[in-house]
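Yeah, one chain of the complex is gone here, protein chain that is, but the others are all in their spots.
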Amino acid sequence: MIGFIILFTFIALIIVAFAALVQKKLEDSIILFMGIGLGSVILFFTFNAPDVALTEAVIGSGVSTFIFLTALKHLRSEQ
Amino acid sequence: MNLKRKLALSDISGFALASVLVLTIFNVILQNSLLTQNSAGNALLALSSHEGVANAVTTVVVYFRGFDTLGEIAVLFIASLGIGLILENPHAKQGKKEESNFMLKTAAKLLFPIILLFGIYIMVYGHLSPGGGFQGGVIIASGVLLLLISSNNFHMPHKLIAILETFAGISYVFIGLIGLLLLDTFLGNFLPHDISQMGMLFSGGIIPIIYIIVGIKVGSEMSFIVQNLLQRGEHD
Partner (left out) sequence: MIEIILSYLNQDIVIQKIVLIGSMSLLLIGLFGLLTQRHIIKVFMSVAIMESSLFLFFIGSTFNKNFTAPILGDGHVDFIHMNDPIPHAMILTAIVIGMAVLALGISFAIEYFKLTSITDIDRMNEMKN
């Protein structure tokens, strides 16, 4: 069962990463980037590393998304 | 336009072919070398049972690799220093933004104490359960981010951040030097760390104290980064 979970999550991660990079709208791209953080959390927890999973849950899907959204707000403010 | 689309398609297909080749080579080369016995990890696990800390990752981060952790929070400090140098505007005009939502304001008032408490819990129990200073500090910074988004005139005072960060950095080095004086190693564990106390809140000697110090430093630096990124464009 563990092998199936790892395989499935890796396939989902690869699809989400490719979709995040080829989106036209930057907002969609940033929200899909958040999905990469969530998939990484599942994988880290499956790999018996709960400390790393906690860190990735806070940073990878929380603060990184905030940083990208703030950058988007600033980069569009004067157009 | 048509030529451009064809070029992009051939680019993608060539890239996919190159990826398959590289993956095959990786698969052949690393086929048998990955399943190695973790001898260094087993040695560290055997050593970490002498420190009386239930979470072996905490022992490795704070005790065996304590000097590296000092270097890494120095890297974090330099990154936040660069952000402050680039983005911070000391002559900022306060106020004059659009009013935030009523629901956001009420929820922020309700949620901020809970987030702060959760961050402190993660920080203090870092030697017993998953968690520690890095995670707890970032959770506290996300609580500060909630306040910054919701409130119009909330501003982390610069002097408070400076005092917290200086206190944390100095006390980390100071505890390490006391260990050097008493036990002849930097960050030596000079407080009592009995193995029979393992699993209690007061156990492990200096390890939880140092992780709390790391949490204070990471929390103040992350709050500084978040505040500078958020308030950059609003006072030009």
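Read from first to last, the chains carry the letters A and B; within each, the first residue is number 1.
Simple rule for what comes next: a residue touches a chain if its C-beta (ideal position, glycine included) is under 8 Å from a C-beta of that chain, and two chains touch if they have at least 3 such contacts.
As the structure is a computational prediction, the values presented were derived from the model and not from experiment.
Every visible chain touched by the undisplayed chain in the complete complex is listed here: A, B. Between the chain not shown and the residues B:49, B:101, B:152 or B:197, the one that touches is B:49. Contact between chain A and the unshown chain involves residues 1-4, 6-7, 10-11, 13-14, 17-18, 20-21, 26, 29-30, 33, 36-37, 40, 43-44, 47-52, 55-56, 59-60, 63-64, 67-68, 70-72, 74-75, 78-79. Residues 8, 11, 15, 19, 22-23, 26-27, 30-31, 34-35, 38, 40-42, 44-46, 48-49, 54-57, 59-61, 65, 68-69, 72, 75-76, 79-80, 82-83, 86-87, 129-130, 132, 134, 138, 198-199, 218, 221-222, 225, 228-229, 232-233 of chain B touch the missing chain (whole complex, contact as defined above).
Basically, only the chains that are shown with their structure count from here on.
Averaging C-alpha coordinates per chain places the centre of chain A 18 Å away from that of chain B. By the touch criterion stated above, chain B contacts chain A in their complex at residues 55, 57, 122, 130-132, 134-135, 138-139, 141-142, 145, 222, 226, 229-230, 232-233. If you check the complex, the residues on chain A that touch chain B are 50-51, 53-55, 58-59, 62-63, 66-67, 70-71, 73-74, 77.
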